[in-house]
Structure formats: structure tokens, C-alpha cells
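Here's the structure we're looking at; comments come further down.
With one protein chain removed, the remaining protein chains of the complex are shown where they sit.
Let's turn to subunit A:
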Amino acid sequence: MRNTTKFVLAAVAAFGLAGQASAAEVKACFVYVGPIGDFGWSYQHDQGRLAVEEEFGDKVETAYLESVPEGADAERAIERFARSGCDIIFTTSFGYMDPTNKIAAKFPDVKFEHATGYKRETPNVSVYSSKFYQGRYIQGQIAAKVSETGVAGYIASFPIPEVVRGINSFILGAQSIDPDFKLKVVWVNTWFDPGKEADAAKALIDQGVDIITQHTDSTAPMQVAAERGIKAFGQASDMANFGPETQLTSIIDDWAPYYVERVKAVLDGTWESQDVWHGMAEGNVVMAPYANMPDDVKEMAQETEAKITSGEFEPFTGPIKKQDGSEWLAEGEKADIGTMLGMNFYVEGVDDQLPQ
């Protein structure tokens, strides 16, 4: 692994030198945890980078490093970018949090944007994240309407707050339609392994679920669902190609508006450190077209989406009980942001024990 990174860094250094002659006013750089060809997380970030190129043309130059492991390699990669004349650096994985802050302290003139973290140690660091869970609520509602067996399967990656929030939001949505709706959760302990994700999907289907939803990055579960003739939700990007008659909808991470906005701020000299958590309202969370469902279900989904977008409705609004039956949120009470960001418990109705 280390060798690859070195090789990549050397290549980037060479490109950096070659690029010094260009007339770009701002250089925007991106560090990705996966390959841009994953058709999921890193792919969507790279789509954001391409949108920046499209928007500003010659005025902005972009560069990226892919498959950068979290840890010491990340620190080297970020530092190399900072030295090579990047004006703004987007570090797009949770594990880049400490390296980003460390390098930011060394390069006060470079702006740093860290995705999904919470540390801002110097005024040149911003953090940004996305409310994917809003889309999960809608998916839960659709699942409860469309499912015949009343059980959905959830392929989960790692028991971190981001994923737990998604599971909770899904079951809240489902139970708002059918209070007896059940959810089976399978943890695959990886973000990306098409084979394993496919196996998990098959196991869930063999256990009688007729809706598959996933919080892992590959398109394999969608394909399995298509093969077995059940319905599924896509993840991170529109996966309709892999199941034209299978995909109900998909939560699409659209980073383009944010990246364009932040690069523009650097161009205009108005960039300031901030901590944002964007969702549907800001266009960061987008739902793929609602398909393969009856019209009334579609209308319901669109209505919920409109309410979430306008701020009229928020999935984590009481009354909500925790899995053990104890009260979490009272009638009308909204979850505070700290609990949301650190969510490490299930709400009532999830048929699984949360791995600790």
C-alpha cells in the first residue's frame, strides 16, 4: 500500500510541476479514500470535482489523489497537496480528520475542508457533512407500502453513528406507515466488497425479506435483488442501470453545489471557516426518480420529500422510544445535534443487536 501511495505521490508531484505554467487563479485539490471508479462514495465526490471544473473552466485547476489510506499516508498526501500550491483542499473521509487539522496548522494560507468530521482546530478548516438519513426515512415509508412480507433487509457496513442514524431513520419511516414493520440488519464489516455484499443480500432474501436496502458502496446488492425479482434501494449514486425494474429510488450524494460554492468563495476571497450539515434543503441529498411503485406510494414519497426539504418535517421528532423501550424523545421534541452526530443506539422496532 505504502508503495502505491508513494508512486501516486511521485506522479502527482510531476503533474504539479507541469501544471505550474497554467493560468488558473485557484487550485482546488481533493483527497479520496476509495478509487473514483467505486460508483459510490468517492465516485460522487469526484463528480463534485468535475462540476467545479465545469463551472469555472480555466479559472480553476483541480487535482485529486484516490485510494489514500486513512492515517500516516493521508498526512503525507495532504501535505504534498498543500506544498504543491493548492489553495483549497477537500479531504473526503472521516479518518482524515486529524491529519487535516495537523497540516492545516502548518499552512495557514491554505483552506481545508474536511468531510463528515467535527474538529476545527485552526481558522482555515471547515467541516461539512450530509443528512443522508432524511432520504432513509422516505425509503422506510416506501418499503412499508411496497413490501408484501412486511420485512426489509438492511446491509450495513460499520456500526458508526452515520450508519446507525440511517437504520433508525429507515425504521421510523417504515413504522409511520406500518407499526409492525420489521427490519433485518446484516453487518458486512466493509464499505466495499461486491461479493460479500451480494452474499449478504442473498442471505437476507433467503430469510424472507422482499426489500433490500444497503449502506455499503457497491451495486452488487441491487443486481442480486434484480435477479431474485424483489425491490431494492440504491446507495450513493443512481443504480437504476443495475436494476431497471428493481430500484425504487436511491439516495444520491450530490456534493457539486457545496464544492462549487466553496471554490467560488475562495475565488471571491470570502471563504470563512464553518461547520455545515446540509441535507435535502441545500440540494446535498437528492432522491433518484421514484420508480417501480404504485402512483399513490410515489405521491406519498414526494410529499414527505417536500416536507423534509421545506423544513416542515424532521425524521427524528418525538415521540420516539429507544430499542429497550425507554423514552428518548417526547411528543414533538426534536433530537439535538450532539445526539444525532454521536448516535449509538437503536430506536424501537429494529430486529438486531447493535454491535458495540
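Convention: contacts are C-beta pairs under 8 Å (C-beta built on N, C-alpha and C of every residue); 3 or more make two chains touch, one makes a residue touch a chain; residues count from 1.
Note that in this section contacts and distances are computed from a predicted model.
Asker: What name does the UniProt record list for the absent chain among "Putative zinc-finger domain-containing protein", "ABC transporter permease", "Spore gernimation protein GerA" or "Sulfur carrier protein ThiS"?
Answerer: Of "Putative zinc-finger domain-containing protein", "ABC transporter permease", "Spore gernimation protein GerA" or "Sulfur carrier protein ThiS", the absent chain's UniProt record names it "ABC transporter permease".
Asker: Check each of A:T149, A:N241, A:S310 or A:N344 against the chain that is not shown and name the one that touches it.
Answerer: Spelled out, the listed residue whose C-beta touches the missing chain is A:N241.
Asker: Can you work out which residue in A:A24, A:V146, A:A203 or A:L341 touches the chain that's missing from view?
Answerer: With A:A24, A:V146, A:A203 or A:L341 as choices, the missing chain is touched by A:A203.
Asker: For the chain left off this view, which of A:Y96, A:F132, A:F192 or A:Y258 is in contact with it?
Answerer: The missing chain is touched by A:F192.
Asker: Which of these touches the unseen chain: A:S84, A:Q223 or A:T249?
Answerer: For the chain that is not drawn, the touching residue is A:Q223.
Asker: Which positions on subunit A touch the chain that was left off?
Answerer: Counting only subunit A, the missing chain is touched by 3-4, 34-39, 43, 67, 153, 159, 184-190, 192-200, 202-204, 206-207, 209, 218-220, 223, 237, 241-242, 351-353, 355-356.
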